[in-house]
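Let me give you the structure first, and then I'll get to my questions.
Note that this complex is displayed minus one protein chain, with the remaining chains in position.
Going by the order they are written in, the chains are A, B and C; count residues from 1 in each one.
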């Protein structure tokens, strides 16, 4: 199977879906001639033209809102937010509109839009080019939030998002774009939104996480194996709505659970994961649930030592996993 | 002590703070001549004039953003969002700006703004006049979110919010406005933001909640007392950042915990509360943590039977408390 | 006599000059009168405690109906705002539909009783579902027009909103987007002088809301909302432009909100009775009726029939809707996602 980077998998999924369905189109800032500031839409403008790869004015609420209108009409828009941090002006369109269109119209109208946004830190982006923003949206029934970790998942899940009948927020870890590579089949395939994925089978401790941290956990697990610690790793993939069964199963399996997010701790996705576990498998636990996350400060600073202090990294993950195993 | 309604306590706090400090002013839609659509600012326009009780154009991002600018300059703005549901266009100003101004400027600038918004259901307001919106903001270090349940707390906490050196989101349950009455001292007093409050001492089960649900829990506790069930009730009051010590203490006290919110379940504040408990006092628990919340549908519908189905109410609370006690 | 004839001639030519025949202007009149009567009945029902909420169209029906008549009800899309009874009636929503929504019953085509009254939506008539936060529909209209352009269809998308709402960012962003991409959108501001209690002078400092058009590079026009023919003409021109690929237009329709903001509001605290009374004298329904009588389009016979027809429509619809069942409580778990 060909090996591709995370961002190549994105471009590939976009291209294949645009080839497959004429209603699919891309809109956003600099997505056209420039191919996106990260190059996620590279080559699409050349292949599909300016009408299907739309450079929009600099206005996120319009990018989301115009996309929503087009989706209600019957198109399949893929709106790009240049950085996830800049999705904030579009919150009203996403929460008040996209998420509620089917429900409020009693199933008369629907809104099959995909909104892509690069999130996450470790790229010297400082406060406003590093944030995890999923928790702002992870309480909005009607919306789905997908955050894949591998190129394989990216391709399959982005295709599912585009074909989904409902709005999907598709969050891409920008540090993973070129760092993470993996096998990606040339064939057309989709992966189910709403399903977590066991990335490693293990029996001593359970790690539940998503995005870049999945890789940190996998690396740490390889190291810890030598020490006789066998980690079970569940990749949430869809962070809203959560895959409760998979979470319960993974937590029950080892009775020792570590939850990891790159987001600030308080109010992050993994709080809900902890709540699900404590509601459903409390008596299967052999240790308190552990959480590893960014600190509760607004976002990561720019200066390298400060950014490093903020970021979850393989060392911190390894230590947390070992501590839990030794509990 | 004089008995006042929840909304009277708001007006009183506003008036006293405006009398106390010339820098305090109010801005929002219809807050002036009309005294607010709920009448929270009644009489203030007459007393303080149009310059300190500002009717603004219909634009929430500007209401927040202009308030933020004024706060950075040194004023003490109190911005009103007419309904909490309409805070969404202002999310960028609140999350990207207000919450991060002190941090990003390394303590050079600050933003002492109070943003008031009526939230909550049970008023035939349908999808867009009933929402709980706290979870959208409850992952933003730099911001505080206060949600009082009683007129006494309203006055003391609103005063603290106005005097706070940092931005405070002050969420008022609109159904409590006239429904909830209680003693409110005439004196000037403040209550600490960030501290939960035990509203009832008990030894069998612990209920942790906030807002209108505090009253449902208190009512239910009175009934259950007759059945020999003694409930301990903690009112969070500040939902971000949470009062971890108080939560841990309350949960440990009885070992049986029920968390209640009117918000949709998944991703709500009480998920974080459950996570704190499961991290810190797992071995003190005698029952799985229970959560009672609105269902995971976008928001409550308008038709009375549908609204009722959605809303947490005293009966549902009583049942959940009894079930937990009997676990 | 000569004088009168001349005047009559000129008057007559107004609708004919616009290409409207007698039947069409009678239809226009019917729809605005129907909207008014429905609204009046809803207020009665509200005061009688039978329905919890009304948000009124009164004063704005002539502009709404005039505009909607300039559109093609077979293909154009409408994104009305909460006062647009005149628009949705013209686009095919029935009186019965409207009472079903007022009573929040299961059969309500707008939302099955999920939304408050005034939150229109009906896919079969291309009335696009709306929400409460004002102005969010503006970018939606632009997106639908983008669909027209991409699919090379010649429909237009027609969106309305209040003058207060034209201060929201979404208006600005949507209008600019439509102009840059030359999309077939008609932006119609219904300027009724108030945003709840806040008068125009505290909402904007420009002379006309249509002055905003030049900043987007699109035509802007202000018309008298009490004159349905003037509004018809303005919208018709804009539609022609849009269908020909010349892009969007901003139309400001000036009227007056004759009642309080909604059934929850009391307008006496912020405006005078005199002001309201003065506006009532310019009520476009009355002046249009006079025009139709003067041009012999509206005869006494027709008028009686029309009033009877409207009354029985409304009576039947009220009756039906009042008796109709609510949706099942358990239905609230449905339609969060596609099933």
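Quick note on the criterion: a contact is a pair of C-beta atoms (placed from the backbone, for glycine too) under 8 Å apart; a residue touches a chain by one contact, two chains touch by 3 or more.
In this text the structure is predicted, and so the values were computed from the model without any measurement.
S.K.: Which shown chains does the hidden chain touch?
M.R.: When the full complex is considered, the omitted chain touches A, B, C.
S.K.: Which of B:29, B:42 or B:97 sits in contact with the chain that's absent?
M.R.: The one listed residue touching the chain not shown is B:97.
S.K.: Considering the whole complex, which of B:75, B:88, B:162 or B:289 touches the chain not shown?
M.R.: Reading the full complex, the residue touching the unseen chain is B:75.
S.K.: Looking at the whole complex, which of B:109, B:189, B:283 or B:327 touches the chain that is not displayed?
M.R.: For the chain that is not drawn, the touching residue is B:109.
S.K.: Of B:44, B:62 or B:229, which residue touches the hidden chain?
M.R.: B:62
S.K.: Could you pull out which residues of chain C are in touch with the chain that's been left out?
M.R.: 167-173, 176, 179-180, 182, 202-207, 211-218, 247
S.K.: Under the stated touch rule, tell me which residues of chain A contact the chain that is not displayed.
M.R.: Residues 29-30, 32-35, 37, 55, 57-59, 61-62, 83, 85-86, 88-89, 124-129, 295-298, 300-306, 308-310 of chain A touch the chain that is not shown.
S.K.: Could you list which residues of chain B touch the chain missing from the display?
M.R.: 25, 51-52, 54, 56-57, 59, 61-62, 64-75, 77, 89, 92-93, 96-97, 100-110, 141-142, 144, 164-166
In this text, only the chains that are shown with their structure count from here on.
S.K.: By mean C-alpha coordinates, which chain is most distant from chain B?
M.R.: C
S.K.: Would you mind pulling out the distance in Å between where the CA atoms of chain B average out and where those of chain C do?
M.R.: 38
S.K.: Would you pick out the residues of chain C that each touch at least 2 other chains?
M.R.: In chain C, residues 111, 114-115, 119, 131, 133, 169-170, 336 touch at least two other chains, as defined above.
S.K.: At least two other chains touched by the same residue of chain A: list those residues.
M.R.: Counting only residues that touch two or more other chains, chain A contributes 61, 89, 92, 96, 100, 103-104, 141-142.
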